[in-house]
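Missing here is one protein chain; the remaining ones are kept as they sit in the complex.
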């Protein structure tokens, strides 16, 4: 944040220098600074008095550049301009890291899904075996969610705007340096209106420069998007980040939840490549990455709620809603970043055990294909008789441990061929084809 | 929901009839039903036993159509197919109402902003007068947020998909009616693969129909989007709805928060056209609509968090995450719907009082233009002397009640012309131009 | 709510009648009413105009009792007095049901824990078998949490207060019926102060009655606690309910989470007595109750957050915070009530399978006692040699499937007796004793 705040002040001065509003030397002086000269803890302590860190930061900044340059530092800006823009820079850079991890995770999941498009495993609903599916379809689903998260986050990143509005979002301070009467109230490119009191966009040295030119230059210098209007109390960028980061948490949390289930000692169908150790049990290999992702997934929706709630920002700067965003946004970025990295490592090293999947498919004595049996028996015996027979056979299978096929055969007239294929691995429905279909999707451009 | 569930079952049967998989008469029988024959309370009570309302609903539905048609009801579907698709229908229709209200609110705000683009009022930060702004810019900002909410919600609405996956998302049940061996595992349009056990998409009466054809027909019959893959545990549509509805709450909450501030007895700058009465005070006119919006804005982010959190859905159907969505989504739709309607009525009837705005601008004895004064004095006296003089003059103005301009003049050398314009209504910065700029934005197509 | 609102109006009139402030006949008239004469839907629709349902309800109430009694209806009260007190009545009654279910669940868990105090099962951490524990200790832990929830909720229930404050919490309206000058500003029982303008507590018919007498009588008539001061903007009762109901959700959610894990097809250590059916798979028995509890546990913390957040209630009646409580509180009561009932049924019917627990303990080839082996080997071989040997033996056990004891024995000098007991069922630590200790706890009085 400190580095970003310095970058923003420098960008503002560069933008003004480029328009001839302040000396180029002032911009050079700011560009020459780095954060090593600032005392972070002191800034934090002094920040409480004024309720934001920009006030002491600008004081130190002016001291650092000396009295000649000081008047051109932070010129016309308000604390919020600096803090909001700095938060956007931090978000932009943090989100880039998150996107890279999500892209990498999606690529690895594509390979995993393709390799296992027809690897049979139990489909589980409400914790119970339902019908077979394939691991490929599961992995393709994970990828689908990861891409959903990625696309939402990438879309938000592209829109992150610089903030420049001055004390109350009217840009008035940028017009105040030259008191001469305005001749126009328009931003260049806007349809002209009759003048109605709006001050002109003029520089300290008398050169004419549209305010929109200043905003555009500032946005360009920061590399952020140029906002249509100041967004000091129109907190869409922050709310959008909150929503997208909350989505990242949920999407990765789904992957983690599945890995945690499938990796249970009793299930054993997947394992983290190199699990975390335990301080008490030397042999234990914990699904540490899935655990960290799951933890982040428990926190991110709540942070998203704070950031959505911060849209409710009264006046031209709210007393609390804005301040609640600062830590919540950074926490959300950190958690999503940690989760994305852990998830990428998780899928990169995931060990898949098709043999255990196949073995587990046998646990229900064939009942995992009861749905197929029901359809086939209904076709040959009629719906009611089929239902009765299947219930009886299922009870036998569950209690006696005999396979369903045997139990059904025992109830059919002697010599009747079994009207269904009892092999779970041939009852995959469209799972392989759906896997293929899912993998045709690419990340949004 | 009941109506939607019935519509979904009918759509499914129509889709299958269209493909020749079930008799047309079955579809006709379902289309002829309406919800009046169902006992809602009984269904709710019976729903608890199986954990979802589709089970008793389908039982009643089969009873309603009689034994001939019953076998073709709910054929191949799982409860989640019906419930999810029904929720999407409810969401689609509820969101349409919300969008209409948001569009109407945006239109009214456009007129309001244009009319007041240069109406001066105090810009307030952290509850205190800062510098002047215009009511037009404030209203344009409200519109900006309303459009942001509208665009996000409209984008989600366009993507709401039908759900068809069967017991575990493999569509296997739809292949189970004909046990003959499959000749292909591909969905039409997908690159062909070697057969690997996936059953074909075949109908009960022997006609051939691709499963993707069935999904497409089902989506078409419901009017919802066709999903790339079943999304039974890829809850993007629900999470997206949650995020967008949470945004609606926040955006409208901003409008309400401002109206509540500006309508305070002491501020009096706006008023709801016809406020709510009070049971105890006959004269009182309450900002009822803003209050209802503010209440909804306190709840929607939490519901968004629940829906984002429900992305964390283990297995092929989670034990709890899915169930937590049902009420949360509907509650979010109801709250956003109520808030959008109240907000539309609120802005439609909003009374604006420019005289009170102007009067309030005078409350700080001219200090509301201190920023302009500081810049002007710095230009003429130098930064340090200007600061000292302005602090002294400000103290006089605050304590003595004299206007800032007089206090400054008294401190300047006799005869010095006041170097700044003390009129707050001419220090609007770019507010009118920014209003114009904001109003160039249209709703996304 | 409607029934409760009627009860509150009746209680208020009875309280005033008891103090001779209104005719007894008025109280009788209200007591004779029931809710059958009110049109709930109409009330709901008319409630939006004034922002609360009490306004139309009182209008209908006055119409119902006729013009003679009408002046004594709702006398001196404000809408909030009625609505808050009604919510407390609803909460009191709903919480009684919840407490009964929690008590019953705790009793069943006590029996379950005692019966299985020494039933060995795998202790699982981060989804992996760690060391053995007992099912009794697990069930005792569930009971511990259920009692924690019960005690917190019972403590809140005892404090639920009636609300009586009038328009802004000063009780002024109750003094307004007699305009004669007050002779005292004190509530009886309070230390006397010099009079300073506070109106006396006097009745409409001239009889003297302390306002505190009225509040006390009102509280008595409702059966709720008597508040020290009106709590119209001191929302402790609602926030406390939110916190306690959120805790109920979390506590029961823990039980459900464990049941869902232990009942998985692969684990099979417990099962719901009669699970819910599936519309697609006739044989399936779903953990429906655990699922419903888990779903409620995902929603209750968010509702608790709304109710804690509603403490932030500006002025003498906030514009939104109060209104956000109404549905959130009732939703929390419903969800907690449903969860408590489902949890009670769940534990009442829980099938426990010690044989599966024992079988699962064998899944790690003895590694589940690695902790004991490490301690014993360290004592006999020294820490470093023990570690190396155990790592090697563990690797053999995991890969080769041989029991740990055999693998260790093969690495020890021939003839060395195995220095540890490899039987997991004798490595229970203090689990049985801790179970006993936990069961000594009783519900708070």
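Lettered A, B and C in written order, each chain numbered from 1.
Operating definition for what follows: a contact is a pair of C-beta atoms (placed from the backbone, for glycine too) under 8 Å apart; a residue touches a chain by one contact, two chains touch by 3 or more.
On a predicted model such as this, the values are computed, not experimentally measured, just so you know.
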{"item": "Which residue of C:42, C:314 or C:355 touches the chain not shown here", "value": "C:314"}
{"item": "Residue, one of C:104, C:175 or C:286, that touches the chain absent here", "value": "C:175"}
{"item": "Touching the absent chain when the full complex is considered, from B:83, B:113 or B:130", "value": "B:130"}
{"item": "Which residue of C:69, C:130, C:224 or C:329 touches the chain not shown here", "value": "C:130"}
{"item": "Chain A residues touching the omitted chain (full complex)", "value": "48-51, 54-55, 58, 74, 77-79, 166-167, 173, 256, 260, 276-281, 286-288, 290-299, 302-303, 305-306, 309-310, 319-324, 327-328, 331, 342"}
{"item": "Residues from chain B at the interface with the omitted partner, ascending", "value": "122, 124-131, 260-261, 263-267, 276, 278, 280-288, 291, 302, 305, 360, 363-364, 367, 370-371, 374, 387, 390-391, 394, 398"}
{"item": "Contact footprint on chain C, counting only the chain that is left out", "value": "51, 71, 117-118, 120, 123-127, 130-134, 137, 140-141, 144-145, 148, 166-177, 179, 185-187, 190-191, 193, 196-199, 201, 211-212, 228-230, 233-236, 239-240, 243, 246-247, 249-251, 253-254, 256-258, 260-261, 294, 297-298, 300-302, 304-306, 308-319, 371-372, 374-376, 379, 383, 419-421, 425-434, 436-438, 440-441"}
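Here, only the chains that are shown with their structure count from here on.
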{"item": "Centre distance in Å when chain B and chain C are each reduced to the mean of their C-alpha atoms", "value": "31"}
{"item": "Interchain centroid distance [CA atoms averaged], chain A/chain B, Å", "value": "20"}
{"item": "Contacts with two or more other chains, residues of chain B listed in rising order", "value": "51, 166-167, 173, 256, 260, 294, 297-298, 302, 305-306, 309-310, 319"}
